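What you see is the complex with one protein chain gone and the rest in place.
Which chain is which? They are A, B and C, in the order written, and residues in each are numbered from 1.
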Amino acid sequence: MMIVMNAKATDGDIQSVVEMLEAKGYDHHISRGVERTLVGAIGTPDGEKQAMAEQLMTLNGVERVVPILRPYKLVSREHQEETSVVYIGDAAFGRGKVGIIAGPCTVETEEQTLAAARAVKAAGAVCLRGGAFKPRTSPYDFQGLGEDALKILATAREETGLPVVTEARDVSHVDLVAEYADALQIGARNMQNYDLLQSAGESGMPVVLKRGLSATVEEWLKAAEYIASSGNLDIILCERGIRTFETITRFTLDLAGMVAAKQETHLPIIVDPSHSTGHYLLVSPMTLAAIAAGADGVMIEVHPQPDRALCDSAQQLTPKNFQKLMDNVRSLSTAVGADLQRNSEEA
Amino acid sequence: MMIVMNAKATDGDIQSVVEMLEAKGYDHHISRGVERTLVGAIGTPDGEKQAMAEQLMTLNGVERVVPILRPYKLVSREHQEETSVVYIGDAAFGRGKVGIIAGPCTVETEEQTLAAARAVKAAGAVCLRGGAFKPRTSPYDFQGLGEDALKILATAREETGLPVVTEARDVSHVDLVAEYADALQIGARNMQNYDLLQSAGESGMPVVLKRGLSATVEEWLKAAEYIASSGNLDIILCERGIRTFETITRFTLDLAGMVAAKQETHLPIIVDPSHSTGHYLLVSPMTLAAIAAGADGVMIEVHPQPDRALCDSAQQLTPKNFQKLMDNVRSLSTAVGADLQRNSEEA
Amino acid sequence: MMIVMNAKATDGDIQSVVEMLEAKGYDHHISRGVERTLVGAIGTPDGEKQAMAEQLMTLNGVERVVPILRPYKLVSREHQEETSVVYIGDAAFGRGKVGIIAGPCTVETEEQTLAAARAVKAAGAVCLRGGAFKPRTSPYDFQGLGEDALKILATAREETGLPVVTEARDVSHVDLVAEYADALQIGARNMQNYDLLQSAGESGMPVVLKRGLSATVEEWLKAAEYIASSGNLDIILCERGIRTFETITRFTLDLAGMVAAKQETHLPIIVDPSHSTGHYLLVSPMTLAAIAAGADGVMIEVHPQPDRALCDSAQQLTPKNFQKLMDNVRSLSTAVGADLQRNSEEA
Partner (left out) sequence: MMIVMNAKATDGDIQSVVEMLEAKGYDHHISRGVERTLVGAIGTPDGEKQAMAEQLMTLNGVERVVPILRPYKLVSREHQEETSVVYIGDAAFGRGKVGIIAGPCTVETEEQTLAAARAVKAAGAVCLRGGAFKPRTSPYDFQGLGEDALKILATAREETGLPVVTEARDVSHVDLVAEYADALQIGARNMQNYDLLQSAGESGMPVVLKRGLSATVEEWLKAAEYIASSGNLDIILCERGIRTFETITRFTLDLAGMVAAKQETHLPIIVDPSHSTGHYLLVSPMTLAAIAAGADGVMIEVHPQPDRALCDSAQQLTPKNFQKLMDNVRSLSTAVGADLQRNSEEA
């Protein structure tokens, strides 16, 4: 890291910085400019960098501490230059391969889930989504069916052959999800639930990690590093919109942030146009935009009867609209050179 | 709720809205204006309001659905007009009573914690804080001492008589925290961890609920409602800054939002100037500002040697600076009519 | 508008609201629900709606005032259902027609501008952009060549046949820009410079109105209404990113907001991927994403030698990269059914 001394820092101030660095085992390097002196800290990272940067900030004469290295390693392109391919069941994401995940916001009944699963399979999805544990912002809203939902999802997988991704909302759900599903999703509100991240990492399952609604790309990648540092690199990131002052959409889908993140990390990144926009009329254009921008997949909510859905009615596509969208996705994918994955029905 | 039809809505569209309302057991009321027709839904809330609003949005001709009632009840001023007084041990917060909570960011050693506890007691704090389970954004940072930290906090309470508040980061920590501490804190990153909210509610302990970094006041109060709906109304809200585009401070402390929230809820609200600003030079002015604005308490980080702290060095006050601040807090409290709580040493 | 009375509003409070409405010439309509009474104000808008809503808020018992109609008219889809086609010279934007505007951030020299103009013409742009008056955030930065730049742009138009769009930063620039250019751009920082909006409206020129960096879609459309209310509906909106907490990109490009805005307004909307992202590597993916999402055009910065540009080097494409991008734009446009406009060279 680089310590910027302020204009009035004395030699004694600089000496204090040097002593703190030496005490922590860092080499240093002093550069005296016309208006500022800089002290560079050189050495092997020791797991206390953030703490040391904070401690340096308390010293007299220190104006700023500028980190030079990024705060993540295993998930970075420096660690691995080539984009990873991550599999959910036999569906591949990354390194040009683009998969469509679809299904209802929430598992409500077996009938509804099977209807959705059949429809998305027929239209070309390679993976089924569906919520079992719903993080609802009001205690008076429907909270999901829990394990019963997981069983229904497993039935739908058996019938359609589509691998299943579903959210674990708490550490206590991880084993259950692992038992029934093919990938474990960590929701936006849990992106910095570190116990859950670690538990997901240790599960060994593929993890879909949604970006927190107020998380920078850097924080998102640090959350992925949590999972990776538990030995699990089967991580798919999912951009799902950030919170901004704009309310005409539910959140602000950050496609440019997704592209910028892909330059930083080798992990595949998919996009959720349903939660981010909150309205079905925006889902199709944002799906196409995501693929044109280079997303490795898209996760779309589809419900047999959106007007009867127990949650997020407004953002779920009908099977018919999903099918139309998939036709457009196919044309677009060809035009932009994306290798759109197909399911067994199409293959 | 009020359904606003768009300018081209037909009689049939209006009829569909009416039918959906009737099917859910709501009365309705149609108001035909010059440019828009409004349909009012009248009836007893039924726990599916959010879902119904979403479903209505999928109908032809519906432009918007405007909720009329707030999405929280037990914590609202409508439910209880007078501000609640909530106790942590014998320290009171609310209805004019203002308490100062202080202590280190993290429990590092018994020596460090006892030194901090004695210093904040001597200066006038009525409650001790200290982190046992730290939500750190990097997997390579110090994560807290866990149960050992809780034991140290209990020792510090025994010696100083100060009640203890500490964070539970996960459902699995709730029982442990309940065993050792006087109040359970839910951190900003967990404000929408609904399992944790429910578990905190069921614990029966006083809960300090921090505002999420991207949570609106409404969402914050809905999170409090989660706790309250579990039968526990001993809730103290804590404003700790929201995420904005401004980075000169770590977060943006929203004191006006705190005052606006106090108009909505009878729960006491305290302010955390340490995490919100991220720098000790801002902690004193923001403490005074919070009390002048009507906060029911302030939670301040104090460390015997901030430059050696294992986390958040830059934002922790020295005991000496904390004492100076407390002198100013006393003058200010008198001037603005706040009933500043005193600890046993002062009483 | 709808006035929501609070739970404790008395009959007298409601009467005061009714009297204020009657005094302003509005009819009213009272709806008494179980928990709230609503008063609807019905009547012809009178140019003082915003003021009246504020005045109602000062009355006892009033909880909220909910506007029902949108605060813009001429630019809305209600006023005109079909998307407008707006021409800059002979380049068309809107109703399926998609045009690419390109050129340097700033006019630096005649040589640089002509080189850029020839390159973007050859690659397929239909319109030339270039800054004459630059809104720079530091007084020590290059401010643009002013009228000399306008003359250079006119020369470039003469040689290439490309119509020219350039920014007027102040009311005093409007006549000058009108003399030399084919369309007048209003920059993001000036979106609420109402004198400039009015002056642009009165100029009768086509206006490219950039979205303010902290403007909601509603505020953006209200700014367009300012221009339209001066009698000029030749307005092209330009999404160029909003300010959020994310800094990995310069601003956050809001493509979903663009699509949502297109549902509200009949005006064509183009996208500026250069200023919004701030880095050339993001310009190509965001150009493709914009067209896939349904943008009516894209405005791209191209410089013959970006590494020598006097401003915004990092976001300007080389002619070679721009040509590659245009090849991809052509494939994509065919796939998504966009009618990509061609210039005279291609036609």
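We adopt the following convention: a residue touches a chain if its C-beta (ideal position, glycine included) is under 8 Å from a C-beta of that chain, and two chains touch if they have at least 3 such contacts.
The shown structure was predicted, so the numbers you read here are calculated from the model rather than taken from an experiment.
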Displayed partners of the chain not shown (whole complex): A, B, C
Among C:131, C:257, C:306 or C:319, the residue in touch with the chain that has been omitted: C:306
Touching residue (missing chain; options B:145, B:217, B:300 or B:326): B:217
Listed residues C:243, C:262 or C:275, member touching the removed chain: C:243
Those residues of chain B which, in the complete complex, touch the missing chain: 214, 216-218, 241-242, 244-249, 252-257, 259-261, 263, 273, 276-277, 279, 281-282, 285-286, 288-294, 328, 331-332, 334-336
Residues of chain C in contact with the chain not shown: 20, 45, 47-51, 54-55, 57-59, 71-72, 135-143, 169-172, 189-190, 192-196, 198, 212-214, 219, 222-223, 225-226, 229, 243, 279-280, 306-314
For chain A, the residues touching the chain missing from this view: 2, 4, 7, 29, 31, 33-36, 38, 40, 42-44, 66, 68-69, 78, 243-245, 247
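Convention: only the chains that are shown with their structure count from here on.
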Equivalent interface positions on chain B and chain C, same or different at half: same
Chain with minimal offset from the mean of all protein Cα atoms: A
Rounded Å distance between chain B and chain C, as computed from the means of their C-alpha atoms: 39
Residues of chain C engaged with two or more neighbouring chains: 244-245, 247
